[in-house]
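My questions will all concern the structure given below.
Every protein chain of the complex appears in place save one, which is left out.
This part shows subunit A:
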Amino acid sequence: MSAATETYYSVIRRQGITRRSFHKFCSLTATSLGLGPLAASRIANALETRPRVPVIWMHGLECTCCSESFIRSAHPLVKDAVLSMISLDYDDTIMAAAGHQAEAILEETRAKHKGKYLLAVEGNPPLNEGGMFCIDGGKPFVEKLRMMAEDAMAIIAWGACASWGCVQAAKPNPTQATPIDKVITNKPIIKVPGCPPIAEVMTGVVTFITTFGKLPELDRQGRPKMFYSQRIHDKCYRRPHFDAGQFVEKWDDEGARKGYCLYKMGCKGPTTYNACSTVRWNGGVSFPIQSGHGCIGCSEDGFWDKGSFYDRLTNIKQFGIEKNADQIGVAAAGAVGAAVAAHAAVTAVKRLASKREDAAKDH
């Protein structure tokens, strides 16, 4: 593993890429990250001088959609990210090595790059029954996670699984699938939520760390601010229809054809922090709302347990039967209103009765 002393630039040149192309890549990366005009040369300088960051990529309870998304990154291309920018030393889903040979890399990385490697985790560990619902290499995944987290520089929690729990943590969560930050509490954790996260957001986070040698600034929930500080709604191209009060009422109505706001169809854009409406998907081709379907809020905590994706008001489970705020409110206000009416009626009757009594006494 001589890769530890090799710089990014030498790897790039070794692969037959010209210096000109190298600078093109740096400019493209700087542009896609929205950095200032000096950033391209800073990226180039960093890649020429810094050793590549070793990355261990592990898979717990997940569906591999994060990997599927990652390998489709266009800016930067995933081949640049994987082959040049980082030293992806372990990824049991896509690596060539298998069995004991593969597992040996983990111990080797721990010893050789103590405190210097990035631990990227896709999926999460189930904690019930001692973690036996996810066995990886003959051991519960949670043990493997704890072992590798111990000496990691930082942890990237890929996707909604690692960040929040996702569908495997849906009520009643029989395997007790638990997000990474509830298991590992002594390491910096970067949450990159989404189901899956946007490819360019994933490679963008990796590029930031390898370029600047530090972790990106995180928000209150532990997500990189540069991609998760605004809601889909804030940058949605259908926002003018929202402000105008033009909504799709049915999937096949005139509004749907005209591309009106999907608010009434249960679009979760107003409560979802992600970069879909700016970065978009598949190399900037489209994103759900542009394709005529509301956002399902897949990068938000608990999105899998909030009832239908097509309801504007979401269900409230605390009330036993699933009800939304309006149904509960109307029922409560109605009951109180009826009680008030009944109370008023009784009051009137009693008052009338006592008046009659008084009148009878006077006679």
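Everything below uses one rule, namely that a contact is a pair of C-beta atoms (placed from the backbone, for glycine too) under 8 Å apart; a residue touches a chain by one contact, two chains touch by 3 or more; residues count from 1.
Note that in this section contacts and distances are computed from a predicted model.
Chemist: I want to check something: the complex is missing a chain, and I'd like its UniProt protein name from "Phenylacetate-CoA oxygenase subunit PaaI", "Ketol-acid reductoisomerase (NADP(+))", "Glycosyl transferase" or "Probable Ni/Fe-hydrogenase B-type cytochrome subunit".
Modeler: Of the names offered in "Phenylacetate-CoA oxygenase subunit PaaI", "Ketol-acid reductoisomerase (NADP(+))", "Glycosyl transferase" or "Probable Ni/Fe-hydrogenase B-type cytochrome subunit", the absent chain's UniProt record gives "Probable Ni/Fe-hydrogenase B-type cytochrome subunit".
Chemist: Have a look at A:Phe25, A:Phe242 or A:Trp281 and name the one touching the chain we're not showing.
Modeler: Reading the full complex, the residue touching the unseen chain is A:Phe242.
Chemist: If the hidden chain were put back, which of A:Thr7, A:Thr271 or A:Gln290 would touch it?
Modeler: Here the residue in touch with the unshown chain is A:Thr271.
Chemist: Which of these, A:Gln15, A:Asn128, A:Ser229 or A:Asn282, touches the one chain of the complex that we don't see?
Modeler: Hidden-chain contact among the options goes to A:Ser229.
Chemist: Of A:Gly115, A:Pro188, A:Gly213 or A:Gly337, which one is in contact with the hidden chain?
Modeler: The one listed residue touching the chain not shown is A:Gly337.
Chemist: Tell me where the left-out chain touches subunit A, residue by residue.
Modeler: 164, 219-221, 225, 229-231, 234, 240-249, 255, 260, 263-264, 268, 270-271, 297, 300-303, 306, 312-314, 316, 324-326, 328-330, 332-333, 336-337, 340, 343-344, 346-347, 350-351
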